[in-house]
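Report on the following structure.
Note that one protein chain is taken out, while the other chains of the complex remain in position.
Letters A, B and C mark the chains as written, and numbering starts fresh at 1 in each.
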Amino acid sequence: MGVNNTSRCDLAIEAHEMLAAGSSGDFSIDGVSVVQEEVSQFIKVTRVAVDNDNGARQLGKPIGSYITIEMPNRFYGRQGIYEDVCKRCAEELKTLTENKLSDADDTVLVAGLGNRRITADALGPKVVGSLMITRHLKRYIPDEIDEGVRPVCAIAPGVLGTTGMETEEIIRSLTEEVKPKLVIVIDALCSGNMDRINTTIQITDTGITPGGGVGNKRKTINSDTLGVPVIAIGVPTVVDAATIAVAGLDAVSVNDTGDNAYEESYVRSVFEERFGNMIVAPKDVDSVITDIASVIANGINISLHEGITLSDIDRYV
Amino acid sequence: MGVNNTSRCDLAIEAHEMLAAGSSGDFSIDGVSVVQEEVSQFIKVTRVAVDNDNGARQLGKPIGSYITIEMPNRFYGRQGIYEDVCKRCAEELKTLTENKLSDADDTVLVAGLGNRRITADALGPKVVGSLMITRHLKRYIPDEIDEGVRPVCAIAPGVLGTTGMETEEIIRSLTEEVKPKLVIVIDALCSGNMDRINTTIQITDTGITPGGGVGNKRKTINSDTLGVPVIAIGVPTVVDAATIAVAGLDAVSVNDTGDNAYEESYVRSVFEERFGNMIVAPKDVDSVITDIASVIANGINISLHEGITLSDIDRYV
Amino acid sequence: MGVNNTSRCDLAIEAHEMLAAGSSGDFSIDGVSVVQEEVSQFIKVTRVAVDNDNGARQLGKPIGSYITIEMPNRFYGRQGIYEDVCKRCAEELKTLTENKLSDADDTVLVAGLGNRRITADALGPKVVGSLMITRHLKRYIPDEIDEGVRPVCAIAPGVLGTTGMETEEIIRSLTEEVKPKLVIVIDALCSGNMDRINTTIQITDTGITPGGGVGNKRKTINSDTLGVPVIAIGVPTVVDAATIAVAGLDAVSVNDTGDNAYEESYVRSVFEERFGNMIVAPKDVDSVITDIASVIANGINISLHEGITLSDIDRYV
Partner (left out) sequence: MGVNNTSRCDLAIEAHEMLAAGSSGDFSIDGVSVVQEEVSQFIKVTRVAVDNDNGARQLGKPIGSYITIEMPNRFYGRQGIYEDVCKRCAEELKTLTENKLSDADDTVLVAGLGNRRITADALGPKVVGSLMITRHLKRYIPDEIDEGVRPVCAIAPGVLGTTGMETEEIIRSLTEEVKPKLVIVIDALCSGNMDRINTTIQITDTGITPGGGVGNKRKTINSDTLGVPVIAIGVPTVVDAATIAVAGLDAVSVNDTGDNAYEESYVRSVFEERFGNMIVAPKDVDSVITDIASVIANGINISLHEGITLSDIDRYV
C-alpha cells in the first residue's frame, strides 16, 4: 500500500480537513484552493489544488491537483450508482490526462501496484486485470480494432518483498523501453479515517510513493523520477490498528483536552510496536475491492479511448 | 465465526483470566480447575475443567473440558515447532476422543464451519480440505487401505447467509444419516484479545455456537442437539474493531479508574454501530490461516487413525 | 461430473442424434418426441419428451422431459445475448417447475454438485454462490424482503472423494430435514462431442447420477430416491481424451467403414487405460464456467421468485 507523501495521511482532502478542524472561523491557506461539487445524492467530488510552495508546505503535499470522488461503500443492487461512479471517474481522469495526451496514438502505461496475495492490497493488480490492453493489437493487427482506441499497456509488478526490486525501478525501466506519453499508477492506500475505507478515490498528478519497503529508501514514482507525466489513483482500503485505537479515544472524548496530540502519538507508538502487522478491513473486503477495481478500470478505459462506452469495454477485456 | 457460549469472549482461558484479574490475592472458583503445562519454549497447554454448576455459572461456560494450546503465530522456517504443535494437537484431541471411540471402525464426522470466501473465517473449510477422508474407502475398497485407518467423513457446509440453513440443521441431518460415534466441528473464533489471534487453539467437549446469523436464534452444536458426542476446535482469527478501540483506552490507562466497565461498553456500542462489519486481522492472514488449518488437520488425522504419522498423511490427502 | 444415465453420452439430444444418424430416411421412435425452436440467431431450444418404456429403452434415457438450450460458447462483449440466455433459461425452468410448486411459500433446495477445486467441475458450486438465498430471511426477517420471494436454500456438498459421503446421502438427509417441495441439482457433464462443450444447457425432470465415485455404486438423485420432485441442470464442460482421439479418426474418415464401432471402442479402451485422468477443456475454462454459472443462477433466481428480474437479483446476492 502506498502513501502519496511522507505523512501518515495519504489523502489531500484529509490533510485539509485536519488543518481546518484545528482552526477557528473561516479557514483558508494561501496556495490551496478547495472546490466541492455534489454530483448526485451518492457522489461528491472535491478538487484540491496546491498552487505554490506555501500551500505545499502547509498541506504537506506537493504542488498539483488532487481530485477526490466520494461514493457509497457498496454497489450491491445499485447498478445505476455504479455506472455513474464509473463515468464520473472517467470524466475526472480526463481533466488530468487531456493536456498530456495530444494524439490518439500516444501510448499509456498503467501500473497496478500492490501485493495480489493480500486482498486489501490487491486493488492495483485487479485494476490491471480489467483494463483494455491494446498496444500489441495496435502494433500487430491495427485493422481489426476500433478507431479511437489508444495503445495501452499495463503491468502489475508486485511489491519489493516479492520481487527484490523497487517498484520505481521496474516502472522506470519499462517507461524507458515503451516510451509512453503518460504513466498511470494505481495503489491501495492506508487512511487515518475509517469512514474513508473503500469510499474515496483520489486522483492526482503528483505521483505516489509505494509503501511497505524494507529500509527507508522508498522511491517516489512521479514525473521527476520517470521523466513523463504520472497520474496516481489511490483508494484507502485499510486503516492500521492504531487508527482504530485512536478513534476509540475520540469516542470517549478523552482527547478533547489539550493532551490530544500527546495521547495520539503515544497510542500510535504502543500499537505500532505490538500490532504493527494488523490491519482493519471490512469482512467482505474481497468483493468490495473487486467492485472498486472495476470502477477504476472502467474509468481508465473510458477516459483513454475515444468513443468507447461502458458497453463496448467487454469486447476488449 | 463462532462463539463457544453466549458471552463475547469465546475462550474459557480468557474468561478465567478476566475473573482472576478482577480479584485480589489467591484466586479460585469452586468447580473450576486450571492446570498449566509448559510443553516447550514455544508451546504451552492449559486445561480448564468446569466440574459443576457453580463453576459453569461463574465462568460463563458449560460444564466440560477446555484445552488450550498456545503456540507461535508464525511457523515460517520453524518446521520443528510446526511438527511439535501438530503432534501436541493430536495428543490433546486424543484425551477427549479416546473414551468416545471404542472401536477402530467407529465413524467420525468432521464439520468445518465458516465462510470460505472470507479468509479469516475459512479455517474450518480449510481444515476439511486437508483431512484424510476414508469412509468411502473403508466401504468400497477396504482391502486397499491401511489397518488402523478409521472411517472419517467431512463437510464444509457454508454459513447461514450462503445456505439459508442453520449450520446445526445441516450437521444434525447428516449425523442422523451417517450415524457417526463422534462429531468434530472446527470454527474460527472472535477474540477479545489481540495477542490471542492465531496463537491459540481451544479444544472442548462442550460444543460450539456458530455466529453471524440473521436474527438471534443461533443454534448450538453439541451432544444435546446432535445426540452424539461433539468436540469443538476453535481458533481466534480476528478481533472486532471495538476490541482494538478498547485496547487503545487501556494503553493510555483511561480505564484504570472505576469507570472501566462503563467506558468499555460505551466504546463497544459506538463502534458496533459505525464499524460493525470491520474486522482486524494480520496482513498475511491467508498464509497464517493455511498453516493453522494444516496443524489442526494433521492433529485430527493423527489422533483418529491408529498408527498414522505425519509422513503417512499425504498418501491419503 | 455427472451423467444423466448409465451411458457414456449424458445428453438426451445427443442420444437422439446418434440414433438418427444411424438410420436412413425419416427417423422416429415410438415414445419419443422432439421439438426444436430457433429462439434467435444465437439461441436454440430443443424439447425431447420420452413418454413410454419403448422410448426410454431405445433412447437409453428415463421417461421424462429433456430441454436443451444451445447458446454461444462465449458472452464477452455480448451483454444482450447473455441476458436473452438468462431469461430463456428461466422460462424453460418454469415449464418444469410450475406444476411442482403450488404456493409462493413452497421451499426449494438447490444442490450444486461437483468439486470446486477442479475448474471444469466447479459449475455447481459456482451456481450456488450466485443464488438468492432466502429461506433464513423468510424465517427470521420476513418483513424486510419483497413479496413474491420464495424460500430458497442451497448447498455445494462436495464430491465423494472429499466428503466420504455419497452426494445422494447428503442431499437426501437435507431433504428430509428441510422438507422442500422441489430439489434442483446442477452438475457439470461429460460430453461425447466437443462442439457441445460449454454451449449446451440440459434441463430435465429425470434426475442425475453424480460421477467419479470409487466403486460402482453411484446413487441416482431423482424423485424416487429423494421423495420429492427433482430437476437436474447439466452442462457439458469437458470431454475425455478418448473422445478427441475418436474425433481424430472421424476427421480422417477411418471409420466411414463398417468397422466404426469396433475402432471406437478399441480407441476408447486404450485411452482410458493410459490417459484416464486427462480431460479436454478450453484454455479460458475459468471465465467460461463463471459465465455459464451466472446464466444458470440467474435462470433459477428469476424462475423461482415471482416478479424478480435480472436487475433485482443483486440486492439479494
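Operating definition for what follows: a contact is a pair of C-beta atoms (placed from the backbone, for glycine too) under 8 Å apart; a residue touches a chain by one contact, two chains touch by 3 or more.
Keep in mind that what you see is a predicted model, and the values were worked out from it rather than measured.
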| item | value |
| --- | --- |
| Which of C:R57, C:R117 or C:K179 contacts the chain that the document leaves out | C:R117 |
| Given C:L113, C:I279 or C:L304, the one touching the chain that is not displayed | C:I279 |
| For chain A, the residues touching the chain missing from this view | 117, 128-129, 133-137, 139-141, 151-158, 160-166, 169-170, 172-174, 176-178, 213-215, 217 |
| Chain C residues that touch the omitted chain in the full complex | 117-119, 121, 194-195, 197, 241-242, 244-249, 251-252, 254, 263, 266-267, 270-271, 274-275, 277-284, 286-287 |
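In this text, only the chains that are shown with their structure count from here on.
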| item | value |
| --- | --- |
| Relative orientation of copies chain A and chain C, as a Cα rotation angle in degrees, nearest 5 | 180 |
| CA centroid of chain A to CA centroid of chain B, Å | 39 |
| Intercentroid distance (Cα basis), chain C paired with chain A, Å | 44 |
| For chain B, residues that touch 2 or more chains besides their own | 117 |
